[in-house]
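Of the protein chains in this complex, one is absent; all others appear in place.
Order of writing sets the labels: A, B and C. Residues in every chain begin at 1.
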Amino acid sequence: MNLVTLSYAQYFGLFVSLSVVIYLLGKGVPPIKSVLSFLSLLLAAYLFTTLQSTGQTTLLLLNFTFGIDILTKFFVWMTFGIAIIVSFVLVSNKELSPTFHALYLINVIATVFIFLSRDLISFFLAWELMGWTTFAMIISDGWTDKLKAARKYFVWSAIGAYFVLIGFAILISQTGYYQFEPILAHIGTIPTGWLIFAVALLVAGFGVKAAMMPLHVWAPDAYSESPHEFTGFFSGVLSKAGIYGVFMAFFYFAARFEAFNMLRIHGTSIFGYIMVWIGAITAFGAALIATNQEYGKKLLAWSSVSQLGYIIFAFGIADSLGMTGALAHALAHALFKSMLFIIMAAVIMRTGTDHLPSLGGLIKKMPLSFIFAVVGGLALAGIPMTIGFTSKWIIYEAGIHGGYIFTTTLIFAASTAAFLYYYRFVYSVFLGPLHEEHKEVKEAPAYYWISYILIAIPIFYFGLYPGKLLAIISKILDTYDLPSLQTYTATTVATPLGTFNGLLIGLGFGAALLVGLILYLIGGRTKKAASPTDKYLASEVVTNEFELHYAMDFYKFLERELHGILKISAQKFYEFFEEIVRFTADLNRKLFFCGNGQAYLYYLTIILTILIFAIWRINL
Amino acid sequence: MNAIGIQIGWIIFMPILVIIMGLLYLGAARKITARVHNRYGPPIYQNIIDVIKLFSKKRATNHGVMFSLGPIMAFSGLLISLMFIPIGNKALLSFNGDIIVLLYLLVIAPLGMALGVGEGANPMGTIGIARALTLMLGYEVVLVISALSVMLYTGSASFMKIIEAQSGGVGHWFLWPLFLSALAMDMALQGVLGEKPFDQPIAPHEIASGPMVEFGGKYLGLLQLYHAVAIVVETGIMVNLFLGGGTLFWWFVKSFTVFFIALLINAVMPRFRIGQAFKFFWTYPAAISLLGLILVAILK
Amino acid sequence: MSLEKEQKVVELVKASFEDAEAEVQRERRVKVRVKPNRVFPLVAYLKGHGFNHFVAISAVDWIKDGEIELVYHLWSYSEKVHVMIKTRIPRDNGSMPTLKPLFNQAETYERDIHEFFGVYFEGNEKLDREFILEDWDGPPPMRKDFDTRLFSAEFYDQEDLESEALRLKIQPYKGHLRK
Partner (left out) sequence: MAKEKAPKGIKGWAQGRSLWMLHFCTGCGAIEMPPTMTSRYDMERFGITPMATPRQADLLLITGYLTVKTLKRVVRSYEQMPDPKYVIGFGSCTVNGGMYWDSYNTIKRLDLYIPVDLYIAGCMPRPEAIIDSFTELIKGIKEGRFDGWIRYRENIEFYKRNQAMVMDIRKWSLDTELAERIWNEVQEERKKRFERATVPHVYELAERIPEGLPK
């Protein structure tokens, strides 16, 4: 029994006006802004359940169409889940401006409307609104180097948006419709060349948001400079809007069209094949770069780029396993990455830095944060019993089953590298010796660790019961007439290659842990270390003047060996490109706008000569 | 019901057997190394004595909760991976898993140990872990490519199916058709086992036994057990993938043979620098295994 | 055995430092005796003439003269001659300018001599830092008037403690001696 029934336009209007209220109230009564923002999001989540499954709004002669199906629900609940948790965490943060809270609400609603929209124009508008609000949030409450990061994000968002816009324009001009369903109905009328061009543009445009190499360069900066708590949402969910876009462009439109699938490699279209390679290289390259980061947020940001590469890889394979894996990993990444970013935010809140060598030993001060950093890390590294393994395992099986030998190897190596950078992160922040200036650090407030627990529940639930997740995903794929994985029960997943039982592994590990514990208790008594300096360092007594935190240049030897690979940088390429453009423009300016009358006269003479010569030639 | 009872019996018995076998492997390793060095060497059951002694020691220094949990997690992680690898035609839980599950379960143990070492906060331990992880990035690629070639060859990632496909005598072992992959995996195994020239993580003369630097008493005892099980499981991967499994007796014979080859190399080799070791894995073994994989892809 | 190259070095020194007493001691060995304030210029001068290996500084306590003799050892790889530059400073409150601007390694030797002989080297910033002797608050132990046997007896011959150990029955185990 619904108390209210809102149309989509009212829903949108309500929350945009609520954000204005938050802004105005936040100016006057500061503590209320975050609470209000949190409550508005709860309200938004509740009101979302009351929305009708389809709706239309006419505005300025345009007919906006909206709809809800299971795919929408999957992404929208992911968005709301993370957004509400992040907002809950933000309640404890008093430093963010009312502008931020207002923008955050609009940002979430815009992201939801990306998933809700069923026509290209509202989709594009929501897309732009999301991009602009994110940009404004980085500007208003970003961190140290926010302007540069925001500028980069803005430029790349704009480039992505242009790609998307041109792609949409082709679709609209070729079919004459801008709603999804008529386009789908008339997609056969689009010439193959145009379709491939449009899909390529769309994938590239959405790929910018999904941090696809080589369009990823904005991501590490924007993720690391955005407001800390918000980064969880930014990296976890907003990137999934790009994934959603790729999914829609690729499978909703293109894959239905026979001509598109004519050229096939390894059972996927040539497009898919390119995506497999891009995804694998993204995953591997970004993971290697992440191992060499010295700042926590940068490290996690590169890790995000790497994990998104997995999703692109799995989408490219485009069979039942691949798509299941991709959607599962989309959720997995949203969960563990938002968790790790929130933990990072807690650490930054307590210590004021994310410079890894300056942190250390926080396990004694923030034990709960450490436990959940381990949980997030287990999911990130894809350890069984967590959702990370469920999704990664399906992705590997997809790769092997499809016969993508090189790319699957790259993906495997990326996963090992994930283990490397994860250990660097967790060691440098939580383990190792405690620094003198962090003696007084306290555990993060309850807002934080309640949110950790909330995120940890699905991480373990879907790890132990992978079938529950696959049931949802199979339903999504069935709705869209795509191949889906059907061989699963609640705890077991079976692929043509092998099976795995999440619960059994969990129980087995529990039992093994018990055995280990019993052995531990059998052994002799232990004594506590007398002091933090009670460690073996060639029998020397260590004092604070020694730097014992091995966090600087953690993988120096690796960096040295991989120098050749790491030197290849998309960033540098763009800078080089920029340099060329600048140089050409400069040259143009110097030549033609120098303000020197003599030079102009000289050019005029040359042009006249050429003209006269040309005319003379023609006359001949 | 009876079958389940027997299965549970095996699940309880097998870890005990493997621990004892693993400790005997380690003892034999010391004996063999001693003989290579023209020494008499300790008795073959020396490592069992060591473990008893380590568990009986008192007042080993404890650096915190994670420090204690680390060795426990390392040992338990290995114990659970043991369940997912068939030993001597006995599938404990491995009807429910495949190679990838095993490869990822094998990661729990080092992760647990790494976290424990981290709380110990000894820079030498962390350097050891950083080296171990770098080495892992090196050999994992080779290991995975070699395993991939087997998976492609049989079309299955399940250990049981792979062993089944090799049944019928020595001639049916995958060692022969997939010789290059087997060779590469054996090279990678040298790194997995941490034998010279790939013992950079525990270089006693450089970083005071690396990760183990702060562990004493029963912590070290747990790590010894972990090491013992690890050797059996890691050589077991090779036995199951390329040497056709076998009955319990033959399985251990094959597994020890694989270990023995690694030992002989260990006894006469110096140590690489960590960068060199990493580079080595990504050049020759990786190239060999890739060649093997391409051959499989062509032949299939 | 001709001592030509050694003689050449002596002449080289005498050419610029008339007050220096330079003599050939034996093959490959030249001894130069100068005033403390002339050491720095002399070393600088020799460094300019190929003596670019600063070997060590050593010290001798001449307690009856009330002086400490500092010996600077230089070696020339081209000439293959060892030059010892000897100078004497007063035992009490004696000080020397540091040779650190010429040879960085002089810093270490100067710290060593400062600790063991109590000689102060002006301009050596690390002199006050602990070098070899940890927690040492006694007089410089290498001076002749420091009674090392007395010190050893007072601190390490603890007979009263041995009897205390006997009383506590914590003597080392002796039962293993062969019967």
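Following the convention adopted for this analysis, a contact is a pair of C-beta atoms (placed from the backbone, for glycine too) under 8 Å apart; a residue touches a chain by one contact, two chains touch by 3 or more.
If you're wondering where the values come from, they're calculated on a predicted model, not measured in any experiment.
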What are the shown chains that the left-out chain touches?
A, B, C
Please identify which residue in B:Gly217, B:Gly246 or B:Pro285 touches the non-displayed chain.
B:Gly217
Since one chain isn't shown, list which residues of chain B touch it in the complete complex.
30, 34, 37-43, 46, 49-50, 52-53, 56-61, 204-205, 208-209, 212-217, 220
Take the complete complex as the reference. Which residues in chain A touch the chain that isn't displayed?
530-531, 534, 536, 539-541
Just the residue numbers, please: which parts of chain C touch the chain that's not shown?
63, 133-135, 137-139, 141, 144-158, 161-162, 164-165, 168, 170-173, 175-176
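The working rule: only the chains that are shown with their structure count from here on.
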Starting from the mean Cα coordinates of chain A and chain C, work out the distance between those two points in Å.
67
Using mean CA coordinates as chain centres, what's the gap between chain A and chain B in Å?
36
Quick one: which bits of chain A touch chain B in the complex? Just the residue numbers, please.
361, 363-364, 367, 370, 374, 377-378, 381-384, 389, 392-393, 396-397, 400, 403, 405, 408-409, 412-413, 416-417, 419-420, 423-424, 426-427, 430-433, 492, 496-501, 504-505, 508-509, 512-513, 515-517, 519-520, 522-529, 532, 534-538, 548-550, 554-555, 557-558, 560-561
If you look only at chain B, which of its residues touch chain A in the complex?
15, 54-66, 68, 71-73, 75-77, 79-80, 83-84, 93, 95-101, 104-105, 107-108, 111, 114-115, 118-124, 126-127, 129-131, 133-134, 136-137, 140-141, 144-145, 148, 151-152, 155-158, 208, 213-214, 217-219, 221-222, 225, 273-275, 278-279, 282, 293-294, 297
